[in-house]
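One structure is given here, and the rest of the page talks about it.
A single protein chain has been omitted from the complex, and every remaining protein chain is retained in its original position.
Letters A and B mark the chains in the order given here, with residues in each chain numbered from 1 onward.
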């Protein structure tokens, strides 16, 4: 009885997952396997000859200074993820019930996510303008004599990108949090209110733990999205000045689409894969401590 | 949920009416604060609109002119008329994004249910394989995908975007997380009533997950609507072009026609806004709460 039930469950499970799995196999797993093979070749896009070169691409990567620069920049880029998650949770709670014009405000916070990347790049560049931009104007106004050069110096450019990325991800994280907040049973909050809990306590003790599966989702996908993203950096700085904003994914993009070094790009991609995998597995193992289903 | 009890009853005796009016004042203050930050959110958007009405020379006037000195409709007119009219691009984008979105929401909710609510062997392992596929940088998938599409005869057709577009690992992950939060008692009760997984899925879980489904739809639609790289590589014929490809027309030889580009891009936001506003109607409280009670 139990055995046949298990079998039935298995079959059902695959029926539910099957259609999706087919697509994932075709459009993700098979291409990924192919790129895994490319890693061991000197394949250049359009070139008629391809040779198997073993681990040469990996050795090249490990000896490539730019790889380490990009790696470091990638880690700085990742700082934006937790910050944007916390901020967007606060925004989502605020826009959930405690404001007027909810719908309009939610739409406004979602705007960065759908605004044209060209406009985003153009405007942030001007906002961060070091000598006469509004941001430094404000900082000077409040008494900071030497505000950072933001996108114009190699030391600060990655942090400026972080700020833009937090701004960009805010609305996206927010609407996912909003959906999660809808799942919290009203009675729980009512009960807490009747018990005299302060709003801050409700947020911290009820809402935050109850949306933890969503936080987990946003943390994992946020890390993955951030590590994979290069579009916004390509639009704003193209990896400069110098190579101060060249993150790994941009480095891959340049190797693949600018130099057509597909084999080398594949090797860096798989290095990136390993890094993301480590992060994800660590979080996966750690989720039991703080994610409440 | 036992945490609720640990909340200290600090203001237990505050009369309720007073609390309400207090909250209202706070609500006004919150609205003001949140509106202030909202302005920051829309700065580039405002720039888009104002640029689409500016004269070309005014684009680079610094500090930025937020309100154009004169309203030039010509850029908007140019976008919609002439040989490079955006009407075709727009319709193509709508077709691709809508079909992909519907397919993606449908297929991911199925798979997510499988991963979240059905016990079967190898489930966790399979899910990790899924997740790991999110981690492969798309730049290196393009060559194999391209070879595959050419072989299948869908290179340079909309199917090259729609078919892969129907599969989103993020969507599976997200919906799985939501389905996991639906209390197990609900489906157990239904099981006892003799319902199978399909009925539970369609009649219980899906209605409960409306906010999540709507959210996924919004996000997924924006992805497809803004997808530039795939469209660039897989579409050749001009009559197949999508809006992001059309925007490239405004990149001239040595400069960019920001006016025209922003006029087109402003119009390009509208479908995403509409989907957002429609989807918003489903992001409302109460469904889950009442279900737990019943």
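Just so we're on the same page, a contact is a pair of C-beta atoms (placed from the backbone, for glycine too) under 8 Å apart; a residue touches a chain by one contact, two chains touch by 3 or more.
Everything below uses one rule, namely that contacts and distances are computed from a predicted model.
Participant: Which choice in "Putative OB-fold protein", "Extracellular solute-binding protein", "SGNH/GDSL hydrolase family protein" or "MBOAT family O-acyltransferase" gives the name that UniProt lists for the one chain left out?
Facilitator: Options "Putative OB-fold protein", "Extracellular solute-binding protein", "SGNH/GDSL hydrolase family protein" or "MBOAT family O-acyltransferase" narrow down to "Extracellular solute-binding protein" for the missing chain.
Participant: Of A:10, A:229 or A:243, which residue touches the hidden chain?
Facilitator: A:243
Participant: Which of B:117, B:158 or B:176 sits in contact with the chain that's absent?
Facilitator: B:158
Participant: Going by the touch rule given at the top, which residues of chain B touch the chain that is not shown?
Facilitator: Interface residues of chain B facing the absent chain: 55-57, 59-60, 62, 83, 146, 150, 152-159, 163, 166, 196, 198-199, 229, 232-233, 236-238, 248-249, 251-255.
Participant: Considering the whole complex rather than only what is displayed, give the residues of chain A touching the chain that is not shown.
Facilitator: 12, 15, 18-19, 22, 44-48, 60, 65, 122, 125-126, 128-133, 149-155, 237, 240-243, 254, 257-260
What we mean here is this: only the chains that are shown with their structure count from here on.
Participant: How far is the middle of chain A from the middle of chain B, if each middle is the mean of its Cα atoms, in Å?
Facilitator: 15
Participant: Tell me, which parts of chain A touch chain B in their complex?
Facilitator: 6, 9-10, 12-17, 19-21, 23-24, 26-32, 34-35, 38, 43, 45, 91, 94-95, 97-101, 103, 105-120, 122-124, 126-127, 129, 132, 134, 167, 170-172, 175-176, 178-188, 191-192, 195-198, 201-202, 205-206, 209-210, 213-214, 216-217, 220-221, 224, 227-228, 231, 249, 252-253, 256-257, 262, 265-266, 269, 272-273, 276-277, 280, 284, 293
Participant: Taking the complex as given, what residues does chain B use to touch chain A?
Facilitator: Residue positions touching the partner: 1, 3-4, 6-14, 23, 26-28, 30-31, 33-35, 37-38, 40-45, 47-48, 51, 62-64, 107-108, 110-111, 113-115, 118-121, 123, 126, 128-145, 147-148, 163-164, 166-167, 169-170, 172-174, 177-178, 180-182, 197, 201, 208, 211-212, 214-215, 218-219, 222, 226, 228, 247, 256, 258, 261-262, 265, 268-269, 272-273, 276-277, 280, 283-289, 292-293.
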